[in-house]
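For chain A:
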Amino acid sequence: MPESTLDVRHLRTHFFTRDGVAKAVEDISFSLGSGEVLGLVGESGSGKTVTGFSILGLVDAPGKVVGGEILFKGRDLLKLSEEEMRKVRGNQLAMVFQDPMMTLNPVLRIDTQMIEAIQAHQNLGKVAARELARDALGKVGIASPDERLRAYPHQFSGGMRQRVAIAIALLNKPDLIIADEPTTALDVTIQGQILHEVQRLCRETGTSLIWITHDLAVVAGLAERICVMYAGRIVEAGSVDEVLDRPLHPYSKGLIESVPSHNQRGMRLNQIPGMTPSLLSLPEGCAFRTRCPKADEACAGMPSVQKAEGGRHVFCHHPHREAA
Partner candidate 1 sequence: MSLLVFVGVNVVGDPVDMLINPEADQAEIDRVIRHFGLDKPIHMQYWHFLTNALQGDLGKSFIFGMPALQLILMRMPATLELAFSALILAIVIGIPLGVYAGLKPEAKVSRTIMASSILGFSLPTFWVGLMMIMVFAVMLGWLPSTGRGETVMVGGMELSFLTLDGLSHLLMPALNLSLFKMSLVIRLARAGTREVVHQDYMKFARAKGLSESRLIMVHLLKNIMIPVVTVLGLELGGLIAFSVVTETVFAWPGMGKLIIDSIHLLDRPVVVAYLMIIVLMFVVINLVVDVLYSILDPRVRLQDVQS
Partner candidate 2 sequence: MSSIRYSTRGFASRTFKAEMSMKNPLLQDGATEGLTAAESPFQRFVANYFESRVATVAFFVLVVILILGFFAPLISPTDPYDLAQVDVLDSRLVPGSESYTGMTYWLGTDGAGRDLLSAILYGLRTSLSVGVLSGLIALCIGGAVGLIAAYFGGKVETLIMRVVDIQLGFPAILVALVLVALLGKGVDKIIIALVVVQWAYYARTVRGSALVERRKEYIEAATCLALSHRRIVFRHLLPNCLPPLIVVGTLQTAHAISLEATLSFLGIGLPITEPSLGLLIANGFEYMLSQKYWISFFPGIALLITIISINLVGDQLRDVLNPRLQK
């Protein structure tokens, strides 16, 4: 068995809507070692979140995982029964959501929501579970956790709620946490704190982390490897430094160049022309070709995954040459 914690192979998740089939995730593969941090980058609607939900088996109708394998510690999650999957969720595999204002149930106290998460997986009494919950709150930097346990979500600020959500994700010491843009809805200062906190906790516990974001700056400081997604496919994968410094795919390049801090003052900010195509009506061949500066006739045919040095992958007919 390879030592990778997670091995996603040719995953395909489609949404069967009234207007047609939306291929939200189409044939993506990536793997993640123990304790590794992977950044999953892309704009809204590129399929990052659906990828996360697919791994957890939480894709809602009309969506459905239609193909591929998700090997988690050697087991294919897609083949597990609902009850077996439930035992994995929140136990070995946890997720933190994007909007902290929405992830906690407004009518239940924090302790209820934490204790139930523990008791779903561990055979512990209320008192012991409560101890654990209190410790977890302390770890994510919440002051006077004893009092806070008795509070309701509306008594917390957004940043505090996200800390609670992270504490809940950590409760059962998972092997992998999927964090879906957990800092996007927060103030910049809070963002930094949370980022730092998560990084520290994952390092301490040896937890693997998939960090889903559209913010390249966040990934740069956090992840070891990144996957860039566009229109349901991974268009480029590789180590953070190499991808950010020498992007191979025109889309990654455009994405990096459109980050303001990347440019010199006074220089015109680069932008990717056009809009993300609708998943219901993707252009034939390469989905990016309508916006790509290098597109030609060849791009009307489906590109294939090309390997580059340093274990990098790119999904393009005309990858940027290292020399260029």
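On how the list was made: all candidates are chains of the complex that A comes from, given by their letters.
Here is the rule we use: a residue touches a chain if its C-beta (ideal position, glycine included) is under 8 Å from a C-beta of that chain, and two chains touch if they have at least 3 such contacts; residues count from 1.
Predicted, not measured: the structure shown is a model, and the values here were computed from it.
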{"item": "Single touching candidate for chain A, where 1 or 2 all sit in one complex", "value": "1"}
{"item": "Candidate 1-touching residues of chain A, taken from the complex the two chains share", "value": "53, 56, 58, 60, 86-91, 94-95, 97-99, 102-109, 112-113, 116-117, 120-121, 147, 151-152, 154-155, 165, 168, 172"}
